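Working notes, beginning with the structure itself.
Here the complex is missing one protein chain, while the rest keep their positions.
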Amino acid sequence: MSGKQVQQVDRVIIRFAGDSGDGMQLTGDRFTSETAAFGNDLSTLPNFPAEIRAPAGTLPGVSSFQLHFADHDIMTPGDAPNVLVAMNPAALKANVAELPAGADIIANSDEFGARACQRVGYSASPLEDGSLSNYKVTAVPLTSMTVEALKDFDLSKKEAERAKNMFALGLLSWMYHRPTESTLEFLERKFAKAPEIAKANIAAFQAGYNFGETTEAFSVSYEVKPAAMRPGTYRNISGNLALAYGLIAASKATGLPLFLGSYPITPASDILHELSKHKAFGVRTFQAEDEIAGVTAALGASFGGALGVTTTSGPGVALKSEAIGLGVMLELPLVICDIQRGGPSTGLPTKTEQADLLQAMFGRNGEAPVAIVAAQSPSDCFAAALEAARLATKYRTPVFVLSDGYLANGSEPWLLPDVTTLPDLHVDFATAPNHEAADGAAQFWPYVRDEKTLARAWAVPGTPGLEHRVGGLEKANGSGNISYDPNNHDLMVRLRHAKIEGIANDIPPLEIDDPSGDAAVLVLGWGSTYGPIGAACRRVRAQGLPVAQAHLRHLNPFPANTGEVLARYSKVLIPEMNLGQLALLIRAKYLVDAIRYDKVAGMPFKAAELAAVIAETIESVKKP
Amino acid sequence: MSGKQVQQVDRVIIRFAGDSGDGMQLTGDRFTSETAAFGNDLSTLPNFPAEIRAPAGTLPGVSSFQLHFADHDIMTPGDAPNVLVAMNPAALKANVAELPAGADIIANSDEFGARACQRVGYSASPLEDGSLSNYKVTAVPLTSMTVEALKDFDLSKKEAERAKNMFALGLLSWMYHRPTESTLEFLERKFAKAPEIAKANIAAFQAGYNFGETTEAFSVSYEVKPAAMRPGTYRNISGNLALAYGLIAASKATGLPLFLGSYPITPASDILHELSKHKAFGVRTFQAEDEIAGVTAALGASFGGALGVTTTSGPGVALKSEAIGLGVMLELPLVICDIQRGGPSTGLPTKTEQADLLQAMFGRNGEAPVAIVAAQSPSDCFAAALEAARLATKYRTPVFVLSDGYLANGSEPWLLPDVTTLPDLHVDFATAPNHEAADGAAQFWPYVRDEKTLARAWAVPGTPGLEHRVGGLEKANGSGNISYDPNNHDLMVRLRHAKIEGIANDIPPLEIDDPSGDAAVLVLGWGSTYGPIGAACRRVRAQGLPVAQAHLRHLNPFPANTGEVLARYSKVLIPEMNLGQLALLIRAKYLVDAIRYDKVAGMPFKAAELAAVIAETIESVKKP
Amino acid sequence: MSTDLQNIASNGHAGGANGHRHGFDLVPTTDAKQSAKEFKSDQEVRWCPGCGDYAILAAFQGFLPELGLRRENVVVISGIGCSSRFPYYLDTYGMHSIHGRAPAIATGLAASRPDLAVFVITGDGDALSIGGNHLIHALRRNINLTILLFNNRIYGLTKGQYSPTSEVGKITKSTPMGSLDYPFNPISLALGAEATFVARTIDSDRKHLTAVLRAATEHRGTSLVEIYQNCNIFNDNAFEVLKAPETRDDYLVRLEHGERITFGKDATRGIRRNPDGSLEPCAGDDPSVLVHDTHAADPTLAFALSRLARPDLSMTPIGIFRDVQRSTYDDLMADQLSTAVAKQGEGDLAALLSSGDTWTIA
Partner (left out) sequence: MSTDLQNIASNGHAGGANGHRHGFDLVPTTDAKQSAKEFKSDQEVRWCPGCGDYAILAAFQGFLPELGLRRENVVVISGIGCSSRFPYYLDTYGMHSIHGRAPAIATGLAASRPDLAVFVITGDGDALSIGGNHLIHALRRNINLTILLFNNRIYGLTKGQYSPTSEVGKITKSTPMGSLDYPFNPISLALGAEATFVARTIDSDRKHLTAVLRAATEHRGTSLVEIYQNCNIFNDNAFEVLKAPETRDDYLVRLEHGERITFGKDATRGIRRNPDGSLEPCAGDDPSVLVHDTHAADPTLAFALSRLARPDLSMTPIGIFRDVQRSTYDDLMADQLSTAVAKQGEGDLAALLSSGDTWTIA
């Protein structure tokens, strides 16, 4: 290590930004695993356009990756970056507004030619016209230095230039003392089939590292000590990957083969991609002709005794509504994963939002109750999927898993669970008649219910003697025959409702985090706002203001103690990335005058923003 | 008229019941128009199975038609029939349980053979075994007398027997002094192409009439004086017919050609059937390949400047959800008529329910607000359709019209509106640029809004200079260009919401009916419960108990004064044919502890049942 | 791309392990003698008296014992429509699902349960209107399903609107001035959608219906059987000329594999090919009368035959148009799963979770 000054910092937020073609997501991923391997706590936020590769150098083409890492546990990818790596003028223009004064900007000066600057509306190069005087700007000719570093390789200029992201990664790795082994191994693995390319990328990476060490431009490097984390084995994991793993774990735990019926849609497609790799687990993935075929095929598989799952996003859920209603009537297990994105309609496909809660609750004809669980962080998607499968199979019902674009693509360290301690979710199929006919004959009635759970008997095809028919017309309770009897319909509507309500007795009570114990304000949330709300509460408490936090895993039904918890606080604040959907349900059910804080901007809340709102709320309570 | 005794009664409830093949619906319709022509107030309730014609003599095959008529204004088809006409044992078995003691039963004794009785579980003929001793039973050999009456006609026995419903109609027409001209004319019209059949039916009808006059079996006939009704010209009308007429009227009032994109579904199909007859009004009806094509074709027509409408029932709405979300994003007029039926899933297709309110509110991905209006009686469907078209065109938004199976097929007298006084709903299309570009060029921006209504500018293809593109991706406010800008998205989400909320200032305030003025309990309702709630309130008031009634035409947004109205009463009771869907919205919005009375039995409320609940509620308030 | 899959694709014949499987080879059978009665459920049949569905139900119940399958391994899935009430009347496993979706539901079931014999019951509206997309995708995937399409050329359950198979100009409740849509020819549509087995039969001809069911169930892959069915309430006698003893011989062209394509009493007339490839009637003894080949790899002959019928139903072919082997989606999926296990061993959850970069904190 050079004799340069080393500065200790407790946390850093870096954002890599460039063209969709510059490989910023990959660069961010690599820096993330170096950081994970180093033992910092971390949280990431990828952000990319809906277009695949809008033309180079244009604003719509900018793709970015933000990483927050620290020597203590953190809950969000960070509000504003301390360091922006800008591969071209578009990347600078698109991101500079979010930088706090004094932030570091490392810009690829090779790309700041006049035309490139004008293309995004800079009359002159911002690196030179002083317009960035509020920031610490370091102009580095990343492209040419990369080409220079690779001149001995048998590569075209274009090919060589492509390695500039690795040069940048090397430079940043040096700046933050990242361990580089994992990246070197990765590059060898990735380009195993093209050793020359592998070598070139490694060379570029090392050139960047060495450049940092030698250049005058960087006088300091930074050290962020590892965070104290609970002992165990960790990996970094994104929400979609955790969700896919959770579904495979659920298949093991229930003993039911996993069948995924899905139609690709952003940001859910990666779950289909991941599950399609795991055929050795008996996982069947069916890329259907549309969302309706995806969910109905899953229902068909469930009828056959599989764990039927469908994955999609909001527009897909809309299309599946009718079929989910059939699932409610058939009373068969079905897990619907909704990776929410910006809406309505096509909306903002690559941005995050939580505006499908009420669709999940009510988006079907008639009284069609389903259970709903939500994931609160990327790694938590694993547990959420397991819980959904538990409820779906135990109660023979469709269950929603609500995730969102931020959880799907964001990542964090995950303490690997001990698979031997996974819950046993073994399902008992009906194997014998359960009813005696008038003439004493033994019969199987598909709608005979378990007294405790109200779940109906589930007999799968292939079981002798239990042949029966199910369908979407109203069923006589017990026999399951078609029934137009008014009282039976009223009974069945209430039974289906009671079955879902009954889940409240089968889930943990709502937990409150109120360190000081004397908070007057409760911040209630659900889903991916967990991190920002948590970080905000910490800040507020750090200011000496007491505040309580509670986060709902189950949105339908709510935990049994929810009403009683809410009653304890003089104000309940509900921040949501929608126009108050949870607030509506809470107000209707508990008649609590919950205060909404809504933002529907396609991005996660910033901790500072929420902290201010919470503080205000606390003040307003204090006032007589 | 014979010298028989004539008894005055103020109201009668008759139910005709027989096989699906016996023509009970036709019989009921005829008796209804005779009654309308006579000047009674009336209300009808057809009730038929989902099967087309289940085998004769079986319980699933029973079809019935109930008619309530009186010498005063009435609001419901009546709770329980005073008179049941049973064409066979199945018809008796299926309906007798609903008869009050002392009711008249007129049974077609020809059909009560041993096998027919056993087929529905009667060991012996109930007409003979005394099991009906609580009722006044008159056994009439309708079939054989009809055949006898037609013996001179050149008809097969089967053909002759088919006229037995006309014999029954004739008999009942005599019993209740109905004017018979309209029926005679009707039969001649209906069988114009088969004069022999026409004559035969008329002969059967008259034979029935004369039988009543001559037989000893009926010693009394009944007279129900005409009701005092507001002067004007009336017709009897069903909800689906009134809705179809309302849409045609809306087309005239807006000056926009009517385009219906629809896929047949019970109980909405008759609207498609009706509108397809009126091509002379420029009405285009498109029977689509499915519900999605129906609604999207309507949206396409709206884009072209038509009044785009789609008609369906709950399962169809579920399928249309995604496209309705597109309508929200495009901000184009779209009228969605949901004729609600028993759910969930296929449910009870021919029964009534009001369980799609929350689907209409929330059944889409993202924040996708739409306006919702509901019809409160069969004839009111006309006004509801007009209002929906007004809001859809003025605010450029999808609007739901909620009707249901009871309104759709039920009927009542309708005071014909003076078409010259219909509101002028003329729509102003954009005809000129509305924006000046930086370079001073005149441009058309599709998302420039009217300050008052927030409606966007609507330019239709064919308008020179206003070429523009719309779509489902988030739009920049004003220009309408694709925008991924976080703040723009937040703004647009709120603007779309505010636009719908703003409608509250453009609709009449919620009216309260509180004759005594000192009611402590308000009964709040929506949709087809209007009649039963109104009738129940009358009964309660007749007992000297004060009660207030309010009924919502607009479910989203609510009238501006709703909260203030609710606050005036110590208890608010909300009876619904669902599990409290309006109650949920009211509780969430106004934090009023509304009391629910839910029944989901596929049938309208009975006035007596509601009266009891209301009285109870009033008592509970009195208690200290 | 896996080359063996590719040549399956290219030669249109099943390769690989499953090449010569038949329809229900993987479904457990029983030695117990079965009768039609066992396949009747206790439910009261609720079709209109005289409906063609009764005959189809009787023929189907009569045919099932022939397969000798364990009753609990038979599943019948339908959509919505009069015809779709069918499963309620069969004492097997069954599902009366939602409108148009039966092929997709059956796909999920068949793909995950090779030990089941899966039938789909659908109508002309259910299969070709709202369900058209699922039908054509099931056909191209060639999932092991037997689809019975009850074609009465009308929407029965919704009381008589025209359907996608109704003739142009049809006066119905929704088309008082006549329908405008040019109808689908289900056979042509199926052939255009890469179907491997396509046949047509008639409700009233139990012998023929049964023979077609036999062939359809022997075929591995998706079998589409169009059944002309009479709706005596809303479209009575739509196929009368194909049924009436006086007319049927002249109107029906009975297709038999390997036989000359002739029709009319005593085969007085035959079918030959025009220079433009279309087919035309000729004398029965004309030497150019075509010989039918249901196994032809190229679907052109089958397609030409599907165009033969005239609007008045004269020269309506019945029987099997096409019956070729091609790998089925469900077999290929099963192969991939076993290949994966063979290559990687049974999935190990702990190993999966800890795949990728991990680090340990003591």
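General observations
A, B and C are the chain letters, set down in written order, and residue numbers restart from 1 in every chain.
Please note the rule applied: a residue touches a chain if its C-beta (ideal position, glycine included) is under 8 Å from a C-beta of that chain, and two chains touch if they have at least 3 such contacts.
Just so it is clear, the model here is predicted, and its values are computed rather than measured.
For the chain left out of this panel, the touching residue among B:Ala301, B:Ala457, B:Val493 or B:Ala548 is B:Ala301. Of the candidate positions C:Ala32, C:Ile171 or C:Ala350, contact with the unshown chain belongs to C:Ile171. Of the options A:Asn165, A:Asn236 or A:Thr266, the residue whose C-beta touches the omitted chain is A:Thr266. The omitted chain makes contact with subunit B at the following residues, 33, 36-37, 39, 182, 229-236, 245, 248-249, 252, 257, 259, 261, 278-284, 286, 288-290, 292-293, 296-306, 308, 322-323, 326, 330, 416-417, 419, 422, 461-473, 481-482. Where subunit C meets the missing chain, the touching residues are 1-3, 5-6, 8-10, 129-133, 136-137, 140-142, 164, 167-171, 177-178, 180-185, 188-194, 273-274, 276-279, 293, 296-301, 303-304, 307, 310-311, 326, 329, 332-333, 336, 339-340.
Where subunit A meets the missing chain, the touching residues are 50-56, 58, 60-61, 263-266, 269, 272-273, 276-277, 279, 285, 287, 289-291, 315, 345-346.
As a working rule, only the chains that are shown with their structure count from here on.
The centroid of the Cα atoms in subunit B and the matching centroid in subunit C are 40 Å apart. Residue positions 50, 60, 315, 345-346 of subunit B each touch two or more of the other chains.
Residue positions of subunit C touching 2 or more other chains, listed in rising order: 80, 98.
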